[in-house]
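Removed: one protein chain of the complex. Kept in place: all other protein chains.
When the chains are written out, they are named A and B in that same order, and each has its own residue count from 1.
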Amino acid sequence: QTTMPTFGKGLQFVGKDSSYTMKIGVRFQTLFINQWSVRNDDLNYVEDYSSNFLIRRWRLKFDGIVYSPKIKYKLELGLSNRDIGAANNPQTNFASSIVLDAYIDWNFYRNFSVKIGQTKLPGNRERVISSANLQFVDRSLLNSTFNIDRDIGLQFHHHFKLGNNFIIQETAALTQGEGRNVTAGNQGGFDYTFKVEFLPFGKFASKGDYVGSAVKYEAKPKLSVSAAYDINDKASKEGGQLGAYILINDFNNAKTLHTLFIDFMFKYKKLSIMGEYALKDTEDGNPNVFEDDNEIGTYDVGSGYNLSAGWMFDKNVELALRYTAIEKDIVVGNSMKEYTLGFSKFFNAHKFKFQTDLSYRDNYYPNTTFENKGKNDNIYWRLQFEVHF
Amino acid sequence: QTTMPTFGKGLQFVGKDSSYTMKIGVRFQTLFINQWSVRNDDLNYVEDYSSNFLIRRWRLKFDGIVYSPKIKYKLELGLSNRDIGAANNPQTNFASSIVLDAYIDWNFYRNFSVKIGQTKLPGNRERVISSANLQFVDRSLLNSTFNIDRDIGLQFHHHFKLGNNFIIQETAALTQGEGRNVTAGNQGGFDYTFKVEFLPFGKFASKGDYVGSAVKYEAKPKLSVSAAYDINDKASKEGGQLGAYILINDFNNAKTLHTLFIDFMFKYKKLSIMGEYALKDTEDGNPNVFEDDNEIGTYDVGSGYNLSAGWMFDKNVELALRYTAIEKDIVVGNSMKEYTLGFSKFFNAHKFKFQTDLSYRDNYYPNTTFENKGKNDNIYWRLQFEVHF
Partner (left out) sequence: QTTMPTFGKGLQFVGKDSSYTMKIGVRFQTLFINQWSVRNDDLNYVEDYSSNFLIRRWRLKFDGIVYSPKIKYKLELGLSNRDIGAANNPQTNFASSIVLDAYIDWNFYRNFSVKIGQTKLPGNRERVISSANLQFVDRSLLNSTFNIDRDIGLQFHHHFKLGNNFIIQETAALTQGEGRNVTAGNQGGFDYTFKVEFLPFGKFASKGDYVGSAVKYEAKPKLSVSAAYDINDKASKEGGQLGAYILINDFNNAKTLHTLFIDFMFKYKKLSIMGEYALKDTEDGNPNVFEDDNEIGTYDVGSGYNLSAGWMFDKNVELALRYTAIEKDIVVGNSMKEYTLGFSKFFNAHKFKFQTDLSYRDNYYPNTTFENKGKNDNIYWRLQFEVHF
């Protein structure tokens, strides 16, 4: 038996001349979802119980430095069926999409660095937070509806300080715009993402601006506010990097998708608060795609926001609340409001934890005379274990 | 080079505060199958030779303890095409089914423990025996026809002793009933499995009640007898956890599958004997599913038994015999009797071995006037290497 760091830090290896390091991590989540529908939004009619047991995530991770301390790398594989779907798509070579991350991150000059390869775009905060480090069982409806996910290409990073504490970080990405593991190449144009982050009170402990819940105690208030803007030139999929392909013959008929994210994270002692705003729209404000006067598809446009807050009690137990509102044009889908109450027991911070949350989702069509009566609501109760070596 | 335990014990790591252990195992099987058909069951007409070279299994395994010595975990991935099929199914997210095991096993009170996640159900003995530890090249027809495979949910275990030696183990499982890696959730009802095991003469060496062949010498006779019962409420697949989905619209038309297993393992010195009985039936004894007066599918019901015995000669060479009989209603398929002669050379017990077996399979329809003449028989000759780090 070879001795390794304590639990949660992975298996760690180093080349004898320090020419590289490698941390190997394994993690999985076992999730149980209970779901009901609420007929006519009337809580007297809670019915249609259904359930879903899932290995929600099962990941292998490799990261460290390679060749020089200035070159980092990260490799991550998803192995669960929820992570690797769509092996029936020609665009991904009729294969399961196992590779999540594969990039090198080269600090080529002072505060400048570039990531080359496939990884998450600098989009909304919830998406950039690892799925291992979430405050609730899973991300919000805002994220599932509007996030720009992973993509492949280049990401330039820079950061600097204003005065002693005020940190500003900027990122600009040039990527393919088709999402991860596409083998069929770029359809339409490239994707351009810009993000700026402001941390007026300095760094969070242990990168806590991208970690849910107050698992690290911040003796002084810490805040990060950021804005990101993504331009997916002539998008080929309904959501840009995500969603089904729209079967476009002439990409002059495709539309450019614009996505704006504004978000913040605030942490102080046992309190953590996070909020996000998202707006996605086509260049001309019309979500439909036309070819030869026929509507052949619809982009997933709309807007939304969420706000969540948690309080860490003794014994690493946290209670948290989240409110999410998503508004969509009726041709895109129904709008939603969701209220979530979350409970977490952190046995070893986010590395070994039990989480459960209860959500009420109000599905409705805005501006209809019969209000939201046309669409049944939902109740979700989810329970999850996370184990992360 | 970092020193590890001897071959067959995997790569072993331990957190420096003993907060976790991790054993990493790799294994693969390379298999060659030769097959003939025997026309009209007449050995003068052995014909239609066909062959199949396979990487039958290629696995990665991770197990150990996590957080506390009372919490174990096991993670296993299948990577060979035989293990990960059906990426064309919407129910598994159009993805290859790579995850085999992913669970934690918590000894929460005295002799009580609970497994949470995905793993094998407490079904027939042959199925619970690892595919690395089989007496023959592969499991019997009884197993491929009736086993209840893996599932996801909860499994409660308990064991106690009667007197000094007599061990009784009980297991009760509450699972989804759809088999492994289903992302579409539970259709029909849950699955309930109960198993009780009797070991009147105490524990086998090295968990030998679930290891084929007398690879460990038992100086005194050892016996395990067990019975398992599985209730798959409103089953959605032809075999419950396995088989094709039956396309049922109204699950009131689905039927509940009941499966009974009775089996035993006996070992003494160089002798090992194993037997199994299986019975699978629908709640009403009719295997067909009807919707709007149309038959839309058939459950894989029937009964069968097998009996195998092996003798370990010098130099870790074993000869073994197996007889399997499967009886099915004619609407489900043909019945089968199979006679198998197996030879194994264990270079390092089950960790590095060569196995070959020769089988004669008598395919027939019971109660037909022309006996089994309507169906050709088969001969199989299989050769396999197993390497298991």
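Note that a residue touches a chain if its C-beta (ideal position, glycine included) is under 8 Å from a C-beta of that chain, and two chains touch if they have at least 3 such contacts.
It should be emphasised that the depicted structure is a prediction, and the values quoted were computed from it without experimental measurement.
**Q** Could you tell which one of B:L341, B:L358 or B:V387 touches the chain left off the display?
**A** Per the contact definition at the top, the residue touching the missing chain is B:V387.
**Q** Touch as defined at the start, partner being the missing chain; which of A:F62, A:Y192, A:Y229 or A:Y245 qualifies?
**A** Missing-chain contact among the listed residues: A:F62.
**Q** Tell me which of B:T30, B:S130 or B:N288 is the one touching the absent chain.
**A** Going through B:T30, B:S130 or B:N288 one by one, B:T30 is the residue touching the chain not shown.
**Q** Touching the hidden chain in the full complex, which residues of chain B are there? Just list them.
**A** Chain B touches the chain not shown through residues 1-7, 11, 26, 28, 30, 32-33, 50-55, 58, 79-82, 84-88, 96, 98, 347-348, 352, 385, 387, 389.
**Q** Which positions on chain A touch the chain that was left off?
**A** The list for chain A reads 2-5, 11-17, 19-22, 62, 66-67, 73, 75, 77, 87-88, 92-99, 102-104, 116-118, 152-153, 175-176, 181-186, 190.
Here is the rule we go by: only the chains that are shown with their structure count from here on.
**Q** If you average the CA atoms of chain A and of chain B, how many Å lie between those two points?
**A** 39
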